[in-house]
Structures are given as C-alpha cells and as structure tokens.
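Just one protein chain is left out here, and the rest sit where they should.
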Amino acid sequence: MTRHRGRGIASVNYPIGMNLGGDPSQALVHSNPSGKFTVALSSIDLGQGMKSVTRQICAETLGVPVEDVYVDTADSDTGPHCMGSFASRGTHRVGNAVMAAAREARGVMMEAAAEELEVSAADLETDGRGNIHVKGAPHRSISTKDVAIAAQFKQGKTISGRGIFLVPLSNVDPETGEMSPATCYAHACLVAEVEVDDETGEVTMIRMDSAYELGRALNPRLVEQQLVGGAWMGVSHALYETPEPYYPDPVHGPRDFVEYIMPGPGDICPHDIAVLERPAPDGPFGAKGPGEMCANPVLPAVANAIFNAVGVRIDDLPITPEKVLRAIKAEGGARPQARR
Amino acid sequence: MLELRKDIFADERDDNLNEIGKGTQRQDMLGHVTGTSSYFNDHKLQGMLHLKVVRSTHSHARIRRIDTADAERSSGVRRIIRGSDVPRNLNTLLSLINFGKDDEPSLAVDKVRYKGEPILAIVADSERKAFEAIAKVRIDYEPLPTVFDVEDALKAGAPVVNETYPKNAFIYHDVYDHQKLRFGDADAALATADHVLEQRYQMSPIEHAPTETNGSIAAPDTNGRYVVYTSTQALFFSVDTCAKILDVPSNTFHFIGGTVGGGFGGKVDTLTEPLCILGAMLTGRPVRYVFGREEEMQYGPPRGAERIYIKDGVMRDGRVVARKVRAYFDSGAYTRLSSYAAVKCAAHLPGPYTIPNVYGDVYCVFTNRTPATAMRGFGVTAMDFAIECQMDKLANLVGMDPMEFRILNAYRDGDMKAHRREAKNTALIECVQVAAEKAKWPIRDEFKRASSRKDGRGSRAAVPRTPTDTRGGTTAPTQQRTTYDRQPTTALREPPREPPPPPPQPPRPAAPSHGAGRFSSVFGTRRR
Amino acid sequence: MTVTVKTFTSSSEAAAALSSDRNARYLGGGTLVMRALNEGDISISTVVRANDHALTRIDPSGPRITLGAGVTFARILGERDLAFLHAPARSIGGPAVRNMGTVGGNLFAPNPYGDFTVALLALDATVALQGGFGSRDIPIEEFLQSRERQAGALVLSVSCTRPTNADAFRYRKIARIKPKGGSVITLAAHLPISGGRIAGARIALGSMAPTQIRARAAERALEGRALDAATVAAAASAAAEGTSPSDNALGSAWYRREIVGVHLRRLLLGQE
Partner (left out) sequence: MAKTALQFRHNGSDVAIFVDGGTNLLVALRELIGDMTPKFGCGQGGCGTCSVLIDGELHLSCLTLAETVAGRSVETLDSLKQGPNLHPLQRAFAENFAAQCGYCTPGMLMAAKALLDRNPSPSRAEIVEAISGNICRCTGYEPIINAILAASGGRVSA
C-alpha cells in the first residue's frame, strides 16, 4: 500500500473591501427616451462579473427587467470614480453605489409616471416587467418607455441618478492595531480529501465539500463560477504554484506555462458546494463578496488532509511532492492517521 | 454542484425579489463566446510603435554607465527613454492615499534593486527592432551584496535594498518597523496555558498568471489629450498614478478599459501605462507596451512570500487562550502594496475565532526580488494557511475533532475582535456545520446546535487589559521624508516619541516645479 | 536587420543554406524557432524551410521504421502500425502542439522538453543528418551528446527497429500536470526477451541529465535476466546511477534521483 487517503478541514472569514484611505465608488444611471437604462461605471470586469451583477442590482432597484439595463464600464471620461476591482470590494462598494444611483433615478421615474397617471408617486409601484401601475389597480398602468418619453419630451425631467458609496478611512492605532478593517465578512469551511503516494510524495485531489457564506448570492451562477474557479486556484496554490520554486533562493524561475505549473483539466476533482446567505446590513441586498475568500480555505484544508493521510505536516507552500517525500522519509515512512 | 441553503438565516432575508437571486446570463457572455469582447490589445491604431524595456541583469547593483550610442543608431528605433526623461521618476502606488513614501523609479537611474528592474524603454517600429536595439545597449554594473531572506534583511548590517527604507522595513506610523496588534496579555496567558505550540509557516511567492498579460496602448488624441487602452484593474488608480509620474493634469488622459483578461491582483500596479504614455508623448505616435509571458512571470509582481511564526496557548478543554504571531511580508525591492497587506493581515488576527489574548507583529520587508503586489486574498491567504494548519495541530494536541474544535473557538455575534470592533453578522459556525453535513463528517449534537447568534457577548465582548510596548521603534529618523507621508494617526494619543525632523528633500532628476497644492480628481487634495 | 525566410524544395539545398549561415535556423513545426523569434532571440536572422516530401515521409511497415524529420506527432498517432510510439507521441504538448511539433524538432528540444527523443533513445534509433558535406547516419546517443555542434546540420529522418512485441517497449512521462505537463522525469524501456531472458536491455531517461541519457547501470541489472520482481528491484535501485539531474522549476535533482527508481520499478512491473 503506497497510496493513502486523508481528509482535512479549514474554516475562514474574509474582510470585504479595503479600509486604508477611504474606499469610495460612484455610479451614474440614466434612461434613454425608450425607457432603457445605462449604468456608467469606471469599474473593471476582469471576469468576476462586475457588469452582470451591477446590472441585476440596478434592474432590481429600478423595478425594471434586467434586459432593460446595460452596464458600461471603465471609461475615465464617462464613468465616475471607482477605486478599482480588488479587495473583494466590487459587489459591495460598486453594488451599493449603483443601488443609490438607481434609487435616485427610480424616484424621478416614479414622479414622471405619477404626473402622467395623475396620482401621487407614493401610490405607484413597478411590476418588474417594464410597467408602472397604481398599487392595487394594475389596469391604471404606464410603460417605462412611455414614462421616459413623457419625461424627456413633455415634462423636461431627466430620469437619472447619481450614487456613491464610501467607507471612510479607518485610522489604525500604532500601539494596539485598533481599526475598522471592513464593514462585513464572508465565511467558509471546506473539507478536502486527498490521496498521497508515499513513494513519490505526489498528492492527488479526490474531492472537496464546502460551505460558503457570502451575504446574498445575487446571481447563483456567477457565485458558482467564482467558488468553483476560486477553489481550483486554492488547490493550485496549495500544491503547485510559485514563480520561485527554491524560495528564498531566487533561481530556476519558471518562464512559461510548462514550468509554471497549475492543475490541468485532468487534475480537477468533484467539488460539492453549499451557499449560505446571512445578509450584511450594509451590503447591496445583503451581498458581501465571494471573489477572494473562495480560494483561502483550500490551502490549509489540503495540508491538513495530507497530515491525515500520511502523518506529516508540510508548513511550506506550495506543498510539492518533494516536500512531502522528504517529510515522509524524515519520519521513517508514512503514518496514516485515524480515517475520518 | 452548488446548493443554496435558503433554510439557514432565512429570517434575516427577504427572498421576494425580481432579479436578485436569479442565475441571469452574464451581460458579457455573448461577447466572450463570439470573441468580440474588446480587450486593451484589440485596438488597431495607424502607425503604432512598440515599446520594450531594458531590464537589469543584476539583483542589486550600482549603475556606473549606460551606453545607448549603438542602440540609438539601430534601425527602426524612434526613441530611447531614460529615467531622466520621466518627469517624476519616483513614486509609490499608495501615495495616492497618502500612505508611504515615494520609493520606486519608473526607470532605474543610479542603482538597480532587483533582477529585471526596468532601466531604459526603447520605442521602435516593431518589436523585433526594439529587441535588436536592446541587444546593443551596454550597461556597466557594479554588483552589490544582495539579500533575499526576510529575516536576514532585518538583521543589522544587511545590505540596504531601498534607501528610502534603510532598515529594509516599511515604517508604520512614522515610528515602528512593523504593524502591531495588541489585545489582552498574550504572554501571561501563554504562561498559564495547558499546552503551548509554536510553529513556523512559509508561503513562496505566487504568480497571478492571467491569460492576458499586462499591457497598454497609448495614443495622442485630439486636443492634446491621450487615449489609453489598458488592462488595469483599477482605472482611476492608473489615471492618477500616470498623472503624477508624468506631471500632467489627470484629465490629459482618456483611459478606456473595463474588459480585462483576468487580473487576480496583478493588474493594479500600473506597470505599463506611464512609460507607454510617455513614449506616445515623446514620439507623437501610438505606442504599445505589452508584457511577454516570461516578463509577466518573472518581472510582473507576484503575490509576495510570507513567513509566519505562531505561538498558541490552548487549554485541555480545547479553548485557545492566547495567540502570538510574528509575520514577515516579502515586499521585494519596493513597497507597491505590501505595506497595506501587512495592516490588513494584522486586522485579520487571530482568524475567525474569539481568543482573549492576541499579539501580532507584522513586518513589510524589502529584499532584492521582484516587487510583490496584491493577489486574491491579499494579506490573508498565507495567514489563513498558517492559522488553519495551527488549528488542526491544536485540535490534535488536545484530542478534539477539528470541526468541533473550530466551532468551540469560533467567533460569534457580539464578541469583541482583536482589532477592537464588535463581531457582527458572523456565520463561521454555520459554515462548519454545513460543510460537516455535506462531507458526512460526524459532529456531536451539542456542536450541531451551536449558533453564531447565540452565546457570544457578555464577557466575550470586553476589551481586556492590554500591556503595550515600544519594541521595534525606529531609533534614527528615516532617511527620506516626502510630503506624501501619512499623517500621524495618533492625534488623540500621546505619541511614543517626537516625529523626526524632516530632512532636506533629496535631489530629483529634472523634476519640473509644482504648485504648492493640487487638486487630484481622484483622491482629493494632495499635500505637497 | 530583419528575418529572412528561405524556402527550398530540396533538403540538400536547405542543408546547404543552413550550414553556410551561422544565424540561420531550420523551421520545423515552429515550436522552438517561432517561440525564439517571438521572445526576441535576435541571433536568428534567417529561417530556413524545406518543402521536400522526403522530410514528411513515414515508412511504418517493415521491421525497421523510418520517420521523416518533419513528421508530426499527430501523424504518428494516426498510424496504426506505429502503435508502440503512440504513448510517447501523445505525451507531447496538447493537440495543437502535436499537430505542429515534429520528430526532428524534438531532438533539439531542451529540458524539460524532448520526451519523444527519450523513446527513440531506448529504441537505439539512428539519426540521418544532412550537412554541408553530404549526409550521414549517426546513432542517436552520439547525436545527443554532440547536439550543440549539430546546429548547422539538417536532420532528415530517424529510424529504429520495431520492438518484437508490444510488451517489449514501455514508456512513461512523469508530469505534475495532467494530461499535459512538463517532464519531471521521462522513462522509456526496451526489453527484448529472448528465451525468457532480457537481451539488449535499453533504459532511456529524460530530465535526468543535460540531455536524454541511457541508464546503463539499470540496463546491466536487467541484461540476461528474467523480468521478475528481484530483477526489477535491482534495476530500480540502479536507476539513478550515472545520472546527473539538475534542479529546475518542475523538481529538484534530489527529488529526481529519489523517484527515478520508483517509477522505473512501476513501469517495468506494469503498475500505475
């Protein structure tokens, strides 16, 4: 028997956004005369889904279908200021800014609709399908398109809104480290199962089971993308990656994708994910941000699983076959721990 | 497979929404599958030139002489840019939020501090012409002693990597060579703990490896402006960094980006834009500067290495009563963002657990390697690795199931965290319970019944008596003070020592004069 | 100075062009030369190509097979008669690289590349070279040892004897990444059995020295013996003898020495 299986766990939390220097983002929302809305941002979509998630936030807040909203990102002439896409801040900070802008735009839209329907704006509601009607009287209705035309050509109103969300600078106490590093935290727990070859030190991922709490899954498909891809990156960090394989000796740095190793499509394992949603009081619809924390629990869970499998602790990342093999040899062989 | 556990925390949510919670298709998916999503490099401009940089072949060396005579005459070369051509050839990224001192040139002038540091930028008709000119540049180096280990770098007599920080450590609050976290009396608690476990953890650097490498295209636009297509993941950060380095108003630039081929933190540093724009300014032509893959892997900033020591005290019943942490961030030769990561890391201690005595010292250390930067999980990933391996060892030590051990120590609503803020909206316990359920990992009923919303507060909400210390205070004034220094944050407290007097400004090559104050469109008024 | 592309219809013309120009490189599948150009290797100023059909000819049927230097790995995978070479051919790159990369180019690929050549070395292949002064055949081992000096010569083909049966030739590439990864070590074994005993054992290793090498001590442990557990154990323990692996991004010299015997044992015993 040269291959041993083991399971390990890790549980983590993660701060949403950055605290240094203040952390603002802005958004602008406006409609065209057909009642279609544009969100103007300077925020970046690097694959995480910024455009898509802010689009849903805007549509929900305006009370219009998501198809009626288009998000335009990252133009410094048209998009208002955003700190950038990092520190898990996108959904939370930009989402809140879009919400604020959409709320203001909705206010004007409802006023314009009220004027057309000759009722008070407070008596109106949106149906989420592109219409505004009197509460309790769906037949007294006007389409957002007609509202937009009326606002533009008759009433002289601009259906638009400005939004900013700012988490102010948190001072850091030099003596105690007292500070407000974040306004909310995401959480995760992950169980990794591995197989370790005690003659070669090779570690094979068998499966992962996880629970991630991220405030609100604004779009479960986007959340799934982040969590599946992020956990893959966690495996990669745990077992494979570094541009300095002999750190701190700066030699033999990889120059290409053959030398810089990341798990290939033949190295992936099943990953069963549960998503929990405990809304953050200051998150857009309670959302936090899944983008960064998803990788973090994988690294220690894998290390702990390796201990469970062969009884060696590898405290240096990445956990290469060489480190595992050296440790096993130092222990005089694999010492599988109680199966769990 | 993803399962939404709507049953948990259902009472805290309104699930009655139209668009939120739906798996709506991505707005950009059609563009992605048809290949029409437009990345920075998908812009074809008439007469575009190509920029490549000459990189240092040494990890630490004085530059004696740079001879570009042959390179200037090389076919197709339009311009060779030196450090003296860069209007403000010294910057630190977080100067935009008044954190840290300018410590990094766009192009090295007198000294190189890491292998691969840019020294010259060559703008040529084609990449091949640029490569041919690079081969004709002669640089005379005087090699200097190097330091690559973070703890060696902090020892007395270590080679000085970056003269802005002569002790090879970032200076926090103008006083300390590390960020402190003090909560309770960890030493006292360790002295009375049933078990004490001290361990060392190390994470090597990690490369972001986005499939799209860093790059930008800059072109003269109408009316004296420049349009810049960029892979940045922080548009205004890049705009304002360029405005500072090139010493022009930020509205000189029209930055366009927003669709980026992966970033993961590796596209925050504004690596290519300043030189690319400068190339366009100096040649009057569109210029493209794209990293090759080897450049991206070796000279693009990685997630920096971290070394972490943890000393924990645990009781036989499984309660962790003290956690003492010393962590070193390997920032490489320049600060970039590691200074901030260390603060974020200190705030993260002791992980998602309620531990009554926590002590942390987190250092941002300079070594002769490629400067590090942010990456997915910045400041936290390695610490989580260390803490969670440590938790596994502690559970083993006291003979507890590792899941139950975590639930026992998990933070709960109303607890006081070590950075002295109340824990709210916590959910660690529920995550552990659900993961146990999914993995068919048996835990006992009392742990299944635990809740983040129960059994916190009370004595767990108190800030304990905390001894403080002045260890790690800098004994000498820092060599350079710039006007971007962070304001002391201790206005209401008695500072441990008088801040050192500002020494004279170091000479700056060919720096144009500035007004006394300037309004930055991005970050408000900057002090000068 | 830009790059000049010279395309010839005959390999002898191409060889002459190659040997007369220090800055000329022969373009096979592109995986080496085009990469070098893309990365700014200005030592290449002339790219030589040949459309000679002989270079892409496969003679797969007889007891001795010949592969033109321009034969791609995808074409080898398409030849049923070359089944014994399918494992090494499949271990190269992904599908696109296999459609491009050639047998001849692989002979020049530095560590951690050059896996197909490991198989050819175990098969005692012969390399046909065309230089400025005519053509000659040299044993692959000699070719590899003098590879740096062969840059001016054009490889025309490689040939080798077909293993007597499928079990006599085994190949395994140990990579960190699946299914496409760079070699930690690559192993090929040709163990012809005659009268129940191994006769003419050949063990070739990749990534265990600056070029692909034979594990002569392991060969000696196998020669003249039956392929049983004791013989395999002896060969495995001798596997690292005479090797000089280096540290690189994929593994250290120490690690390679530690595991080469394990993997040789597994290969010879047919274990995963």
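Residue numbering begins at 1 within each chain, and the chains themselves are lettered A, B and C in the order written.
Heads up, the rule we're going with is that contacts are C-beta pairs under 8 Å (C-beta built on N, C-alpha and C of every residue); 3 or more make two chains touch, one makes a residue touch a chain.
This structure is a prediction, so every number in the text was calculated from the model and none was measured.
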Shown chains in contact with the undisplayed one are A, B, C
From A:G22, A:P65, A:G130 or A:G264, the answer for touching the chain not displayed is A:G264
Given B:D85, B:E117, B:E212 or B:E306, the residue that touches the chain left out of view is B:E212
Among the options C:N99, C:Q145 or C:S237, the absent chain makes contact with C:N99
Chain B positions in touch with the non-displayed chain are 1, 25-26, 28-39, 41-42, 44, 126, 128, 208-213, 259-264, 290, 292-294
Logged for chain A, residues touching the omitted partner chain are 46-49, 221-222, 224-225, 228-233, 255-258, 262, 264-266, 268, 270-271
Absent-chain interface residues of chain C come out as 2-5, 7, 27, 29-31, 34-35, 37-39, 47, 49, 74, 93-97, 99-100, 179-180
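In this text, only the chains that are shown with their structure count from here on.
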Whole-Å distance, C-alpha centre of chain B to that of chain C, is 44
Rounded to the nearest Å, the gap between Cα centres of chain A and chain B is 19
Averaging C-alpha coordinates per chain, one finds the centres of chain A and chain C separated by a number of Å equal to 46
Two or more other chains are touched by the chain A residues 245, 253-254, 260, 262
Residue numbers in chain B touching two or more further chains are 294
Given the complex, residues on chain C that touch chain B span 1-3, 37-40, 42
Chain B contacts chain C in the complex at 52, 75, 127-128, 130-132, 134-135, 292, 294
The answer for chain C against chain A in the complex is residues 112-113, 176-182, 247-252, 254-255, 258-259, 262-263
